[in-house]
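Note that one protein chain is taken out, while the other chains of the complex remain in position.
Naming follows writing order (A and B), and every chain is counted from residue 1.
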C-alpha cells in the first residue's frame, strides 16, 4: 500500500520545524523545562530548609556566603531555598489553575458550539457577562471570600479566567461541526456526548494547547499578585508573591529581596508566554499544511 | 444610524441584568452573607444583627431582595457603607477623577507610543527596529505590572530620588499642579507599559493587513506620496480594529489601574477596592464591581458606535 500523504512523524516534524525557527519560543520552552525541573526537585536542590529561621543571620547579601548563595531574608531564612520552594507553590497553583481554566472553558465552549440554539445563547451571554468584570476585581473579591489554600486559590484563579478559552473553543467547534465526519458519526447514531468529546474535542487540541500554555503564565502572575496583596498563599508557606510582600518593607535597604522573587515571576511568565507564542505560530491552522 | 444605536442599547440590557445577577449572587456567597462584618464586631449583639438584617431587608425572600437591590442600582441608590454609613455611590464617585486621570494619561502615552511603534514596524517590516519592537512588546506583556512598579519606585524614587514614590500630592501641596504631575509620572509609566505593548502589536498587524490591500497599491500607482498614503488611505481603514481594541481594553485598564494604584498609593478606585477588601466592605466592593462592569459595557457600546460611524458597511448588518 502506498501512503501518498506524509506519515504522522513528519506531520509532527513539520510542526517541530516551524516551532524551532522561533528562537524565543525555544528559549521559553527551555526556561519552562528548567523551572519545572527545579520545582520538582526543590527539596533536593534547596541548600537549606526554607522555613528555618535564624535571626542572627538576617539580611545576608547574595553571593557573600556559600551557605546562603542568594542571601537571607528578614528572618534569616535562605532566599534560594525559599525561591525554589516558592516556585514549587507558584507553579503548582499556575498548573492547577490552568487545568481548571481549560476544563471549564473547553466544556462551555464545546457545549455552546455544538449544541447551538438556546444553549449557545445562554452560555455565551454568560461569558459576555463574566467578561464585563475586570478580572483582577472578580478574582480579588472571590479570593477574599474563600479561605486561602493552594487548592482554593488555584480554583478561584481558574474559575475567573476561563472565558477566553471558551470563546476560542467555541469558534473552533463551530468550524469543525460542519465537517462530514461529524455527520458520519450522527448517521451512525452517536450520542451528543460521544460526538463532543470523542470526535470534536481531539480536533480542537491545538488551540487548547496554546491557550493552556498562555494561561499558566497569567495564572502565575495572578497568584503572585493576590499573594502579594495577602489573599493568596499564606506564610510561612513561601510563594513568590508573598516573598515580595515581605520584601517591600525593607525595600530601601535590601532591594535584592524584592528583585529576586520578581525576577523569578517575570522569568516564568515570559517562559510560558514565549512558549505559547511559538506554539501558536507552529500550530496555527491558517499555516497548517494539512491536506 | 439611530436605529443601530438603539439596537445596540437594547442588546446591552441582558448584559446589565446578567452583571447585576452575578454581583448580587457574589454578595450572598460571601461567608456570613452581607452582614459578616458585623458578626466580627464583639460589641454588636445578636439582636442588633437581627435588627440590621430587617433594616437591610435581608429577612425577605431572595428575589424580593434582588429586585429591590437592582432597582436601587439603576436609580442611583447603591446602599451605604458599613463603616461611616456613607452612600456607596458617593464613595466611589469621589475616587473616580483620580482613576480617570491616571487611566487617561497612561492611555494617551500608550496609544501615542504604541501606535507610532506599530506603524513604523509595519512600514519597515522585518527591519532591526521591527524585530526589536515586536520582541520588546512580548517582553513587556510578560512583565508583572506590580513588580515593574516596585522596581520603578526603587530606581527612580529610592536610588535616584528623581520622583516621589507614591501618593498624589506632597503633604500640604494639594492642588499644586506641578506636584500632581510629578506624582503622576511613575504610575503612568507603569500602567502604560502593557498597554503600549498591546497597542504596538495590534496597530502593527492592523496596518500590515491594510497595506496589502488593492486600494493601497492603486494609491501608490496613482502616485500618492507615502505620507499621504499612510494618513489618508491606510489610517482610516486600520482605525477600525484599533477602536474595537479600545472598547475591549476597558476591563484591562481597570485591572491595571487597580494594580498600579495599590503599588503607588494613588487614591483612586483601585486603591478604594483593595482597602474595602481589607475591611470587608461588601457594599463598596459590589458597588465597584457594578460600576466597572457598567463602564465596560459602555466602553464596548461606544466603540461599536464609533466603528459604525466611520464604516458605513457595519450599520447595514
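Brief remarks on what is shown
The definition used in the following text is that a residue touches a chain if its C-beta (ideal position, glycine included) is under 8 Å from a C-beta of that chain, and two chains touch if they have at least 3 such contacts.
We take it that contacts and distances are computed from a predicted model.
The chain that is not shown carries the UniProt protein name "ATP-binding cassette domain-containing protein", picked from "ATP-binding cassette domain-containing protein", "Glycine--tRNA ligase alpha subunit", "Putative spermidine/putrescine transport system permease protein" or "histidine kinase". Only one of the listed residues, A:17, A:34, A:122 or A:184, touches the absent chain: A:184. What chain A contributes to its contact with the hidden chain is residues 1-8, 11, 179-181, 183-191, 194, 198-199, 202-203, 205, 290-291.
Just so we're on the same page, only the chains that are shown with their structure count from here on.
Of all residues in chain A, only 24, 125-126, 128-138, 140-142, 144-146, 217, 221, 224-225, 228-229, 231, 244, 248, 251-252, 255, 258-259, 262, 265-266, 269-270, 273-274, 277 touch chain B in the complex they form.
Against chain A, in their complex, chain B makes its touches with residues 14-15, 18-19, 21-22, 26, 29-31, 135, 138-139, 141-144, 146-147, 150-151, 153-154, 158, 251-252, 254-255, 258-259, 262, 273-274, 277, 280, 285, 288-289, 292-293, 296-297.
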